[in-house]
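Report on one structure; see the data block that follows.
Other chains of the complex are left out, but the ones given are in their true place.
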Amino acid sequence: MLTGIKMAVLGGDARMVEVISHALDLDASVYLIGFEDLEINMADAVKTNLTPDILRDLDALILPVTGMGDDWTIVSKYSARPITLSDDHFANLSKRCKIFTGIARTVLNETCRRHGLKLVKLMELDEVAILNSIPSAEGAIQMAMENTDFTIHGSEIAVLGFGRCGITLARMCAGIGAKVKVGARKESDLARIVEMGFQAFPLSQISYELQQTDIVFNTVPAQILTSEVLSRMKKSCVIIDIASSPGGTDFRFAEKRGIKALLAPSLPGIVAPKTAGQIIAKTICRLVLDHA
Amino acid sequence: MLTGIKMAVLGGDARMVEVISHALDLDASVYLIGFEDLEINMADAVKTNLTPDILRDLDALILPVTGMGDDWTIVSKYSARPITLSDDHFANLSKRCKIFTGIARTVLNETCRRHGLKLVKLMELDEVAILNSIPSAEGAIQMAMENTDFTIHGSEIAVLGFGRCGITLARMCAGIGAKVKVGARKESDLARIVEMGFQAFPLSQISYELQQTDIVFNTVPAQILTSEVLSRMKKSCVIIDIASSPGGTDFRFAEKRGIKALLAPSLPGIVAPKTAGQIIAKTICRLVLDHA
């Protein structure tokens, strides 16, 4: 339980509603800033402004997944105007207050460092990345379903990379009934791929291995689907590239060759904001609790 | 191989293109009727009309999945006008010619009976229904993904019915990572549900069992999601009803209660026409071959 704990949530999207609701379930006191348009009827949730009084008392300050812009603004789906922070706001925070954000840009990093404030970048936590791989993988599979005229079941599917997202994608595709091969560069990854029942190949042999593939899911944030690789793939192959922008595909060449290749950014918040919000909510509450 | 076999394909949708292509791969001679708008560059495929000469020589006459209307017309996606058959056409067919259709309405049934022609209703074949359960299940899962803000993984999913579609749906949902319970009325089905690792419940207890469910897939073609059952379900639950029209849901009450309930007809042809076409193609060619 978070009884007695004071948290402020500053803007964000549907995921933050899960954070608010989970924190309230655990009996925290929650201040909502930038939620004018959110209809919520929960006791202990107070819509308010960022006054020095509130800031001084906080145990946790929760920023959106996208964090604070380098122009000190924070975007909220539930407010007409962005929230603007200032150095003063941070100065007012108590040293025991933890600041949570998805990712952190320069100014946020700098400011927290300068004020000696603990900044938790949720998207960098391995556990969050693993749990987020679930909505990411489902979103990618949904995109594949929507962009093919054949089933996942029975298809030859290649997953590139066997990190947090690659493992989940491979497991789910096989669970549906696809023939899954996975490319990785580490011998230990190739061993685990075999253990889990997928076909393993070293990424060095990628251009040979993708020739019969129907769907490629890329998770490697480096251009590995080069023109050379693409030129040997089937024209009917569909590529879902979830690696962080600009992805791992030579999109220009893919288009030229007539291969449908889609860059798929920020899937969790788009396809399953509720699940994505719960992941964040549980992690924040656990971390607040751990050190409370 | 189907060398020497003569087949005519009469209209239809994208699935028929797979039939044509598979038959040609097996070296059959294929006449295309009602495919003016289809661009196809395959030798041995002849766009033509239904002349008595052609009909007399046929080993197989292939109608669309939807069959022939009781007004003797056949719809083709690849032709501006429908094809109109007549009793004469059937009279011209040789007795060894097999007629393939997905489903058969009264007039088609009657006419074949009268002329002593063998009519194969593909959608009634158990093997076709089982293979078709694959695109059906994937289509239903895609709909569930598109209509929820949470993931399939980790959700409480109920599958109603454990026939051809129910088995496939349960297996795929569990393969993605859902917590799957399945309702059936036969003790032997309940035993197999347990063996396959799902939670089993008798359909008689449906209103008790669905109270915590996040997604319901219905495959039972009888109204089992009654207002009484619906009234005890979570409002956030999503129902994907794939049972043949009118489905198994009291849609009126579902809407009143604010439960999203979707009737999902004809999924294979919509979500995966290529796979659905290959299923039909392989079965037709196998059956032609069996008795050639």
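Descriptive notes on the structure:
Read from first to last, the chains carry the letters A and B; within each, the first residue is number 1.
Everything below uses one rule, namely that a residue touches a chain if its C-beta (ideal position, glycine included) is under 8 Å from a C-beta of that chain, and two chains touch if they have at least 3 such contacts.
In this text the structure is predicted, and so the values were computed from the model without any measurement.
Here 2 identical chains are displayed in place, and the whole complex they belong to in this file is assembled from 4 copies in total.
In the analysis below, only the chains that are shown with their structure count from here on.
With centres set at the average Cα position, the gap from chain A to chain B is 37 Å.
By the touch criterion stated above, chain B contacts chain A in their complex at residues 14, 134-135, 138, 141-142, 145-146, 148-154, 171-172, 174-177, 271-275.
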